[in-house]
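Omission of a single protein chain aside, the complex is shown with its protein chains in their original locations.
Here is chain A:
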Amino acid sequence: MSFPLLTATAALPAVGAIATAAVPAARRNAAKALALLVSLATLALAIVVLVRFDPGGDRYQLTESHAWIKEFGVRYELGVDGIGVALIALTALLIPFIVLAGWHDADPLETGSRRWRPTQGFFALILAVEAMVILSFEATDVFLFYVFFEAMLIPMYFLIGGFGDRAHEHGEAAASTQRSYAAVKFLLYNLVGGLIMLAAVIGLYVVAGNFSLQEIVQARANGSLHMATSTERWLFLGFFFAFAVKAPLWPLHTWLPNAMGEATTPVAVLITAVVDKVGTFAMLRYCLQLFPEASKWATPAILVLALISIIYGALLAVGQRDIKRLVAYASISHFGFIILGIFAMTSQGQSGATLYMVNHGISTAALMLVAGFLISRRGSRLIADYGGVQKVAPVLAGTFLIGGLATLSLPGLAPFVSEFLVLVGTFARYPVIGIIATFGIVLAALYTLVLYQRTMTGPVKAEVEAMPDLRARELLVVAPLIVLLIFLGVYPKPVTDIVNPAVKQTLSDVQKKDPQPEVEAAK
């Protein structure tokens, strides 16, 4: 038996989480160093996975399969396709930056007993989330996926509710109340989504008799498993609801601005850049493959919802006074694009959507983390409290601008490629929707540039005058992300090469062909 690479990639952060939690209370810095080390080692393993993965090979590679709960027909089955590999790489890549960016976010205030160890807890929880996210990208058993999809809510919940920005305009007590409100809202939305999915998972088992993704897809393809149309639609809706909450799709999005606003910046990045990707990933993998007919049936409605997400998210982002909430609404708009690309059912659309997941992760991380550094300096999240920062802290302002430009999909930066592919893919089949979605880009330019203008340019505000520029640790976080944004913007081929075969496979499961370009017959 070969080395269980996929298990190791997930087990390493899981073990690391336990080890980090066990570091004695006084050795805070040791815990931080350990967490960083583990996240880097996980990145190394993820790179090995990336290298070992053969884009032209089997559908699922590096597979592992063991009996787990025979009684339920559940197997511990792992395997990755191109989409999974790309997202595992993204996750493993972002976690070290998140750890580094959150270096001082969980240093204890002078409250609590000797045994109260927030720092250890913070980093252990981040690693636990990483392990569960990676496992949910690797699982090819529906039950196994569900377990981690649902279990990751708990560490996320503690990360949102337990740790917040130090400074808050209404004082610590108000911040604590708002934080726990945001955490509970996050958990309840996602738990309700997950429980509805549980009913659908049980329903799927009753219909199919097992949980293996590949077996069910095969059985459906060769006709040995027949699903009544109404059954398939109900099951599809059960799955889709959970993923739409997670993604998040309008009108199930309202937890995201709260959660991202109240959580510390690294945790906000973790939510939007990493955890939410599980939702869109799962739409692509589970909704489309398990329920192809129902997916086609629901496509018009989902496209409209995605369109509303794009426009509504962007409009609300324009109106925000709070930097973090602005990025949250911008993310809702971007998730709209991703979902649009998935359900356009064209190969450009889905490749673009997958690429978008990766690029959105990197660009949001860059923008949000710089915003976090900015906020930690002034102690306020309100846009109105800033002004003229570029004169005081030019490097901070410059990196903020690049992050912002990536968010508005400037050509030459990575998100442009993916957004373009999504729009082309959508336009090929649904021209009207493609055209309306394009307005999302215009609005993106508006909210990003207005944000930059109000905070960075203009006369220097008194409170900002003494603001230090980015420190070495902060630069270390931002610089690689910006390099990646530029690299993937100019040369996206490495990612698209990995992703494309998997997308083609998924489309063939749904039995959709790309529309042929219409050429007027030459006369």
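The rule is simple: a residue touches a chain if its C-beta (ideal position, glycine included) is under 8 Å from a C-beta of that chain, and two chains touch if they have at least 3 such contacts; residues count from 1.
In this text, contacts and distances are computed from a predicted model.
Q: UniProt names the one chain left off this complex as which of "Glutamine synthetase", "RNA polymerase sigma factor", "NADH-quinone oxidoreductase subunit N" or "Multiple sugar transport system substrate-binding protein"?
A: UniProt lists the chain that is not shown as "NADH-quinone oxidoreductase subunit N".
Q: From the list A:S176, A:N210, A:S376 or A:T438, pick the residue that touches the absent chain.
A: Reading the full complex, the residue touching the unseen chain is A:S176.
Q: Check the options A:V15, A:L40 or A:L191 and report the residue that touches the missing chain.
A: A:L191
Q: Just the residue numbers, please: which parts of chain A touch the chain that's not shown?
A: Touching the missing chain: residues 67-72, 111-113, 115-117, 146-148, 150-151, 153-154, 157-158, 161-162, 173, 176, 179-180, 183-184, 187-188, 191-192, 195-196, 198-199, 202-203, 205-206.
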